[in-house]
Each structure stands twice: as structure tokens, then as C-alpha cells.
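See structure below.
The complex appears here minus one protein chain, its other protein chains still in place.
Here is subunit A:
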Amino acid sequence: MKITGTQLFWILFTVEVVMAVWLRISPAIEVSRQDAWISMLVAGMIGAAITFLVVCLSLQHPGQSLAVFSRKLLGKWVGGLLVLPYLASWYILAGDVLRTFADFVHLILLDRTPLWVIMFLMAAMMTVMTGAIGMNGIARFCEIAGPLTLITLILSFLLNIGNVNLSNLFPVIADTGWKNILKAAYPPASFFGESFLLLVIVSMVQRSDKALLRSMTSIITIVGIVLVSTIMVLFVFGPNVSAKMRFPYFTLVRSINILDFIQNVDIFVLFIWVFGVCAKISFYLFLTSFEMANCLGLKNWRKVVWFSAPLIVAIAVAIPNETAIEMLQKLWRLIVIPLCGIAIPMLLLLATAISKRREARRL
């Protein structure tokens, strides 16, 4: 089950951009107004740092995913325990994504369709994708969905050029101050930090020397795209209006109006977005099943899919409303990122360094 470096790039890109561009823009604008792009830059740097940390750690243990090397370093029980927060956060994130997707489609497109039908359809897709086809299939799918998403995003920005008002970005910093900008940077950073999923995937890359380069270019591309979309939203709507919108990117696409003819193109973007969501959810299903199998020492991770998939759907259904999603995001940025993105990788890096020194001493 090997993936190429390019597939790694597109997997990370598809998985992160889909959520970041859709949902993470207006929280930043609400706090830092027209300086939200600076917050995104800061967030990007934090995200890149987490990516770097995580990939370096993974490369110290080539061919071994998180559960495997953590158990090797710290013993079966402690190592296994360290993987639990990761599993919990991935399950919760997958349920959150499924629920947000279904909510959005229900709100905008299919408002008479019951919510569970939308969720069930997507869940069926992801089960087939992961269970029947596996990581190779997901990787190849991301290699298609990724460039498609990128092209659609760039096209939507270009088509909006006629609507921009350059003065919307000024005055820079004076209104909000550095404290607010940094405060607003943290939620997007916690979503760029989703790249700790690389702890599992880098082990599957065929040529591990490419892994670091590809991961870093991927996170840089992601941050670039989110930055441009934040800037475009600010240019077209200004900070006052976009802070109040729930889905500013979507409204941006809806306001494309070329020659009074090209209008209402939001349906194409939605169509492409569904590919991205499908890739993301299948990937998380794979991730959770695979890691859980490694954690419990099981050989066949596909059997675990039968457990993971219903759990993800159950989490998605159990979320009562938008405030619960807000709470999950708070959980993500206050506990998950410091723990799973920073603390545990540092701990494992330390353990790796100690064990390498012990081996060198033995020799």
C-alpha cells in the first residue's frame, strides 16, 4: 500500500483546503476585520511549523505509522495510550465534517431532503471508497479531485476580479492592533495543524526523501489558497459585510456576474466541493480504521472499517446543532492541537532521540 510523493501532496491539499476555504474565513474576519489576511499568514506559519515537526518525526521511523513507532518507543500500553487522543480527534473531526457537509447541502440545495439521507449517502460513498478500494484508490482520487479543486478556486478568483475594491484592505493594522490579529490567527492555525495526519501517511510514501519536500509545498499551497480567498472576500465585500456571513466564499462565488450572462455559478463550485468532501471523509475513515488496527495489533484494517464508519455517522447524527459544532472547534483548538499537534510529537521526538542515543552507545 504505497503512495507516491505527488499523491501525498494532493491528499494533504484536498483534505485541508476543502474545510479551510469553506468555513474558516469569517471567524478570522470577525476578530481582525480587514487584517484577516495577516492573521492567515501567521496561522500559516504556525501550521507549517507543525507540519515540519510532524514530518520530521515520521521520517525518523521510515515505514512505520504512528501507532507502530509509538508502541515501539514507549512500550505497548503507553504507546497505545498516546495514540488514543489522535483517534478521538480524527473520529470527531470526521463526524464534524460529515455533519457540516450535510447541513450545508441541506441549507442551500436540498432543503426538503431529510438530513440523514444526505449523511447516509455520503457515508455509503466513503465506506465503498475506503473499504472496497483502499488507500491507493483514495490517493488516486485525491490526485484528480485536488487539481480540480485548485483550478476551480483559481477560476472563481479570476472571475471575481471585476468586483474587487482595492481600498477595502486599508487601513492596515491600525484598526485592530497586533493582539487581535494574533488572537484571530489561532483558529485558522488549528485547522492548518490538521496536518498531523501525516504521522500516518508519510510511512506509506514510496520514496521517503521526497516526503518532506512534498508536505511542505503542500502546506504552503494550502496557506496560499486560503490567504488569497480571504483577500478576495475582503476585496469584494469589505470587512463589515463578510464578518457577518456564515459562508463568505460561497457568497463570493454567487456574486460572479460577467456581462450579465455568467451568473449563478455557485452550483459548479458546490459540485467540485462535494468531490473534496468525499475524498476527505473517505480518507479519515481509512486513517481511523488503519490506526485503530495498528493500535490493537490487528492485521486486517478493513474489518475495522465496519466499526469506524457507523461510529463516524453516529457522531455526525449526534451533533445537535451549530453551537455543538462551535464547541467541537473550541475543543480542537484548545486541546487537540496543543496535545496532538505539538506536545505528543515533541515527546515522541525526544523518545526517538533518547533511543537512538541508547543504540549508538550500545554499538
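As a convention for this text, a residue touches a chain if its C-beta (ideal position, glycine included) is under 8 Å from a C-beta of that chain, and two chains touch if they have at least 3 such contacts; residues count from 1.
We take it that contacts and distances are computed from a predicted model.
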Query = What name does the UniProt record list for the absent chain among "Ger(X)C family spore germination protein", "Multiple sugar transport system substrate-binding protein", "Peptidoglycan D,D-transpeptidase MrdA" or "Tryptophan synthase beta chain"?
reply = "Ger(X)C family spore germination protein"
Ask   = Which is it among A:T6, A:S255 or A:S355 that touches the chain not included here?
value = A:S255
Key: Contacting the left-out chain in the complete assembly, out of A:F13, A:W37, A:F141 or A:F237   = A:F237
Request  = Pick out which of A:V117, A:L213, A:A318 or A:M346 touches the chain that's been left out of the picture.
outcome  = A:V117
Ask   = What is the set of subunit A residues that contact the non-displayed chain in the whole complex?
value = 107-114, 117, 121, 124, 128, 167, 170-171, 174-175, 236-238, 240-241, 244-245, 251, 254-255, 257, 263-264
